[in-house]
Structure formats: C-alpha cells, structure tokens
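To keep things clear, I will list the structure first and then write my remarks on it.
Every protein chain except one is present and positioned as in the full complex.
After this line comes chain A, so read on.
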Amino acid sequence: MNSNIVKIIAILSIVASGLWIFGLGVMVQDQFFHKATPLRKEITSQTETANDQQLHLVALGDSLTRGTGDETGKGYVGYILDELRTKTKQPIQVTNLAIKGQRSAGLVKQLQQAEVQRQLKQADFVFMTIGGNDLFQGGETIRNFSIARINQTKASYLRNLDAIFRTIRTVNPQAIVFYISLYNPFNQLNNAKTTSAIVRQWNYDSAEVAARYPNIIAVPTYDLFELHANEYLYSDQFHPNKEGYKLIGERVASLITFTKGERK
C-alpha cells in the first residue's frame, strides 16, 4: 500500500518534471528567439449588446468630476447618482473617466481613444468639468496676473472646448451633455473683483461654445459659491468639499427628469 503511493508519487513527479522542463524550453524559444512581428489588431467589430434598460452615465474632465476634496469620494457625480436613484428604478451604470489635473488639451486627446468613444456612444447623459486647470494653472494665474496671457489661454481653451463638444456630438448625437462651468474659488482674496470678472467672462464664452451644439447644457455653479465660499470649499481653498459637491450634484440632478416616453 505504502510503496504503491510512493511509486505513484515518483512517477507523477517524473512526468511533471518533464512537463516543467518542456515549459522552460517553450519559454526560451518564445522569449529569446522570437522574431518581431507586428501585432495585428484584434477585430473590434463585435455587435454591441447595449442594454437598453440600463441608464449610462459618463463623466469626463478634471479633479472636480473626480471628486477631489470630498472625503466620501463621491464627488458631484456620486450625488447625481443618489438623486437619480430616487427618481428612477432603472439600473444605472456610471463610468467616470475624469483625470485629476486634466486640461482641455488633455481631454481632446483622451476623447480620441477608441474605448472612451465606445463608452460615449452608449451614454445617455454626459457630465463634464474642464477648464479650471487651464485658467488657474494651480494658482499661477493669480500670482502672476496678466490679462494678455489669460486671453491667450482662453483662446486656445475655447478651441479645445469646441473640439471636445464636436467629438462628443459626432460620437453620440443623442446624449444630453451637462457642461458644468466654473466658480471662482478665489472669491475671498483681495483681488476678487478682477478674478470674478475673468471667471464670469470665461463662463460666458464657454456657454457660447456650448450653444453651438444641440443638447449641450452649460450648468452654472458660479452663484453656488458666491456667498459662502469658505463653507463649501475644501481645505485646499480650491476644490469644493462634500457640501459643495452636494450643491453641484443637486443642481444638475434637478435638470434631469424622467417623464413617460421621453426615455426608453
């Protein structure tokens, strides 16, 4: 009995040794003597089984959409989701593609990615914030203040914004896009008057770009942070805190209604 077990184990081990040595041989052949052949792209044309019952939300942009500053990590997208869950029983899928510190040029590039476009195509609602990093550049704009430079930044930003909207509309002509505009985080500083004017003008010009396209809605947030900026700002005095995000989320969610027959 015992000697049989030993024999079985010994034979199994010998067979296994052969197998592992073979594996090493395959490895040497594959890793060291592989000729460089261009990798063909896998066929991507499989039919999309888009779930019509499901509500697709796609969020794009920068740290605001990411939710930086909200200790619960939800961000305004999370609060919109909370609100929508009370309004509809449909299952909801959220894809948050926002990247901290992203500027408009980065978003233009991101939108060229095949997978990002595929996500966009399925979207029912798109939320985006962009431009905060273009304008403030991590506080640089406030420290070295120059109208000429801001105008220059704005011109290229508006071009990018137009490209962004155009891409979204080409990829998905139906989805409703909420472009969430800027507030002035520097409301409490001594040159608030100038910065506010710049942000207002910036928002106005952005809204003008949005108006060129159907179903792109510029949602103001400027007023939300005008009175009690400090209560709604995170300790970095730039990003909103939990309460601030809640305000933005509630405002956007209030724009979404589910009337019978409007959405499938």
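Convention: a contact is a pair of C-beta atoms (placed from the backbone, for glycine too) under 8 Å apart; a residue touches a chain by one contact, two chains touch by 3 or more; residues count from 1.
Throughout what follows, contacts and distances are computed from a predicted model.
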Subject >> Complex member absent from the view - protein name from UniProt, among "RNA polymerase sigma factor", "ABC-2 type transport system permease protein", "siroheme decarboxylase" or "ABC transporter ATP-binding protein" >> reply: "ABC-2 type transport system permease protein"
Original post:
Of the residues listed, A:His34, A:Lys89 or A:Lys193, which one is in contact with the missing chain?
Top reply: A:His34
Subject >> Absent-chain interface as seen on chain A, which is shown >> reply: 2-3, 5-6, 9-10, 12-14, 16-17, 19-27, 30-32, 34, 36-37, 39, 41-44, 54, 66, 91-101, 114-116, 118-119
